[in-house]
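Yeah, one chain of the complex is gone here, protein chain that is, but the others are all in their spots.
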Amino acid sequence: MSFITTLIGTVAFAVLAPIVGCLLAGLDRIISARMQGRVGPPLLQPYYDVRKLIAKDDVTVSGVDGVYMTAALVFTAFAGGIFFSGGNLLMSAFVITMAALFFIMAAYSSRSPYSELGAGRETLQVMSYEPMVLLMAVCFYMAAGSFNVRDVFGLPAPVIFATLPAFIGFLFILTIKLRKSPFDLSTSHHAHQELVRGTTTEMSGKTLAKVEVMHWCENVLFLGWTALFFLWGGPASLVLGVVVALAAWFFEILIDNNFARVKWQFMLRSAWVMALVCGGINIVVLMVA
Amino acid sequence: MQLIAFLILFPLVVAALLLVVKGDGLRNVLVGVSAVVIAAASILLAAQYLGAAWVGFEFSSQAVDYLACAVGVAISVAVIGFGMKYKNYFAVGLAIVQLVGDLVFEFGFAHAAHVEVGLYVDSLSIVMALIIGIIGSGICVYALGYMIDFQKHLDEHGEGMTELQRKDRRPTFFALMFLFLSAMYVIVFSNNMVWMFTGWEVTTVCSFLLIAYTRTDEAIANAFRQIIMNMLGGIGFLAALYFAVVFTGTLSFQDFVLFGLGSPWLVAVPVCLLAFAGLTKAAQMPFHTWLLGAMVAPTPTSALLHSSTMVKAGVFLLIKLAPLFGVCMVASQMTILVGGITFMLCSFMAISQSNAKRVLAYSTIANLGLIVACAGVGTPEAIWAAVLLVIFHAAAKSLLFLCVGTAEHHIGSRDIEDMDLLFDRMPRLARFMMLGIMCMFIAPFGMLIAKWATLVSFVDSHQMALVLLLAFGSAATFMFWGKWLGKLAGIAGSPENVETTVHASEWVSLALMACIALVACIALPIMSSALVEPYIVSVFGQLGEDIAVDNLWISSILAAFVIVVFVAGARGSKAKRADVYLAGVSVDSDHRIFRNSLSGETEATSRNLYLDGIFGEGIVRRPGEVICAVIIVVAIVASGIVPPVLL
Partner (left out) sequence: MGYASKSPWVIHYDASSCNGCDIEVLAALCPGYDVERFGIINTGNPKHADIFLVTGSVNERNISVVKQIYDQMVEPKVVVACGICACTGGIFHDCYNVIGGVDKAIPVDVYAPGCAVRPEAIIDAVVQALGILEEKSKALAEKKKGA
């Protein structure tokens, strides 16, 4: 039964998440522009970019990066489908890691020094945020009594009251997951950088379009995770969730525009310390309580 | 019953035959046929007892008891001999302790307890029998082709070696491999703890001889390290036998467990000692170095026999002890902590390694740590996870070892950095290797499902420290597998294919391992209900709250999808090929050579991140060894003190 739900959820996510994600990305660019005293592009600019990329000529370095990116996209859709159909949070987190892995392999497959370095840093990023993601899921499980997302609607109060430390830790690594500055080490959306374009240096046309769409879907999924902390059985639950997700989005844009990129050592250490402190404290409290 | 006897005796007969067979052709036939026979017999056994609870067979024999004792004495004497020859007196000392202990036990204590039901079968021993029968004998087949190359290499490049090192001792090698299989069967089918102990010691000494195969200084040193560590465990096992006889009056494992559940304070010490024996065999910190030594030793095929099979004996014993861990808190905490710490620290150290064999060794130890921790937790969910981890680890890891062995012979290196472009140079092998790697660490493959169950059981049993150890260890796992996978994935223009010279026997076993890994992943839900759940029910009387079957099916479908990507998709598109961007003028983009600012040619190179300053062996190893050693010592002492205090 829940198996069918997951499949339906995946298809629905694959259709809806790019739309929402695209609008969010457009909003991001407008808000960023306003923060810098500019007008910024039209709201649909990310959509235009992707349409243009699709129309470009098919050129590839390795010949397999497109296939890997398709796989990454499918896994992202699955992860979103599992989550938004009320499935298992941990499963969703694992499957999205799979998408990250395929993205990394697509980058490695070109053998370009720039994408290899970017891919190496991307694995570092995954390693940095993974403990906190796991601990976040564990805290959610202990607070909600289940890994199943749908069960939050039976709760008397949102889990945030029991998982505040874990939520703070999660917000910290959310910046890494969303590939926002100061943690956009592997590839950046802003101008060019010392790695040229990092992971996506050798990707062009349709493959690059897939990367963009994958980012949109990821963003929607991660904001969904954020909102999850604030959902309960009450009436205004979903509204609050959306508000929190948008607030988190705005917060990430603010950080993105105000911080310079850091070195990987700082990223790894700070993310692990956050995981250990925030996640650790939260787990201890939940286990003792 | 006959089948079990056959599985134990047949490899022995084959081993004896192999000792006298000198020709390559005859040996190939003999090994090939008997491998198929052993595998078939194991499958038959599994089919016969599928889903069965514990089935005991009344079998006891004075003759077998004395034989077991004689084998033990022979082993000790052999070790003393080797120890004297190579002047390793610590090993001699241990062997003497063991020899005396063996004899005193046999003639002073053993006959006080008579074991009616000598042999048994349950779902766990079926799982183990399948691993030994299919993967173990598959490895023997693989070794055929491998050892031909190996010997050829010795003949061609062995100028600086002694006569002994260059001698073709392949008959001994294959005899040992089959003797080893037989001993493994003894361990998994014996209810009589003395027989089990004998099998235990035989695997130790087989592995000693296999590691020392080339007789180089390095091999000898590693072999002695192995035997010293495992003999410590063996002596622990022997001491546990004394306690069992004295306190519980039985040497039947089944009765021992039942007795322990009734009066845990009486079995606290033997359980702790048995767990200690399991930890040494499973190469947990601080005993992990013997497995590392076995890896870099120049007999890779036997090394993989250890990693996929022998270390499983250690975790097998721990899983069997799991019900007692529920009542013996000290032993349980010791096992949990040592396993959890080993998992995390060895995953860290794997990041800093570029030698593929060492990465595999560390990841083996880390995974065993996870299984050990699960066994220590001892809840139905944890044991479910532990058994699945055993299965997936055996399948995926042996595939990886075979791949690395073959790659080493054909590209001349076992360094991961040299595996650049393997996807082009050895396309089939690289795909097998990637499959193995993915099976090891990533959703939706079985290994991760098992890890998930592990996490759930840790949370449910309120093991806070373990949850943290698992979270950080898993993240490290992603790093070291991910960068290896990436190195394999690189593709350039048209390098030459060096795959054509791989022996057919190697392909057969590689394909077999890959199939097992795949089937295990896709058929996960079925395997769980047919093989693992009956064991849980038979031991605990109930199933734990598992991961819902739906999730298993979702992961099974996703796994199938990944395989399609690799088999069908990753052939390369017909799109126009472009050169890599080298921020200047590329001269030769396949070799990443560009024209530099002085009009010379420069090759762009890049290495993966090894983070040696954070996760290097020099930083991580010592603290880990010390902490684990302290935990073990404290636990053994405490288990001797705490129960009387409680009384």
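Order of writing sets the labels: A and B. Residues in every chain begin at 1.
The rule is short, and it goes like this: a residue touches a chain if its C-beta (ideal position, glycine included) is under 8 Å from a C-beta of that chain, and two chains touch if they have at least 3 such contacts.
Every value quoted in this text rests on a predicted model; they were computed, and no experiment measured them.
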Residues on subunit A that touch the omitted chain in the whole complex? 29, 33, 36-42, 45, 48-49, 51-52, 55-57, 59, 191-193, 196-197, 200-205, 208
Residues of subunit B touching the missing chain are 578-579, 581, 584-586, 595
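Basically, only the chains that are shown with their structure count from here on.
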Taking each chain's centre as the mean position of its Cα atoms, how many Å separate subunit A from subunit B? 36
Subunit B contact footprint on subunit A (complex, rising order): 1-3, 6, 57-64, 66-68, 70-71, 74-75, 78, 82, 87-88, 90-91, 94-95, 97-98, 101, 104-105, 107-114, 116-117, 119-120, 123-124, 126-128, 130-132, 134-135, 138, 141-142, 147, 196, 201-202, 204, 268, 272, 275-276, 279-280, 283-284, 287
Show which residues of subunit B lie in contact with subunit A when the two form their complex. 420-421, 423, 442-444, 448, 452, 455-456, 459, 462, 464, 467-468, 470-472, 474-476, 478-479, 482-483, 485-487, 489-492, 547-548, 550-551, 553-555, 558, 561-562, 565, 569-573, 575-583, 592, 604-606, 608-609, 614
